[in-house]
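Just one protein chain is left out here, and the rest sit where they should.
== subunit A ==
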């Protein structure tokens, strides 16, 4: 788990290490802004916007904007979390396969939930969630750890120090655990969509190996509470 640094410190560090030139660069000019694809934001009339939004819109009217990437679209079916997860599942750039696996997973979740729905008695029918997107988001949320461990070397010894995690890092860890779990702990003949749908449903109900892993991490962090003062950021 990398040690984050404050913005000023980062800038100073970058200028301070002269031999490390910038390797990650973009073909765009740094003044280009990210595109905003949600069409609802553009339908709002001028008066309903708050002051901040008005300022932001004025700024955007003057700056050039980057092109929208091919994985993003304004249709209701494109979800940023699902695209991120598909990209992480992808191997060797085979996006077609990853997308089809994702679609099959969501279909499998829907089928299982519908089976449960039709078998359940009347009063429990409302509690069963059938929307696979909602299940996916809730499962990911349940898998996200709150606190993580970071290796800090002090006086020759390396300690595992509990450290608060950023949102990006939490989401990344949840998705990574899901994918590694599904790739390793399954029967040889079982297909990925089936295993993934199983894991997602378990995570949705706060059960399963990934939730256990998250709890183990939290317990480790609690156990190493004494070293929390080693953190300087």
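What we mean here is this: a residue touches a chain if its C-beta (ideal position, glycine included) is under 8 Å from a C-beta of that chain, and two chains touch if they have at least 3 such contacts; residues count from 1.
As a convention for this text, contacts and distances are computed from a predicted model.
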From the list "Transcription initiation factor TFIID subunit 6", "Small ribosomal subunit protein uS9m", "Translin" or "AP-2 complex subunit alpha", give the UniProt name belonging to the chain omitted from this structure. "Small ribosomal subunit protein uS9m"
Considering the whole complex, not just the chains shown, which residues of subunit A touch the missing one? 11-12, 14-15, 27-28, 31, 35-37, 39, 42, 55, 58-68, 70-71, 73-75, 77-78, 95-96, 99
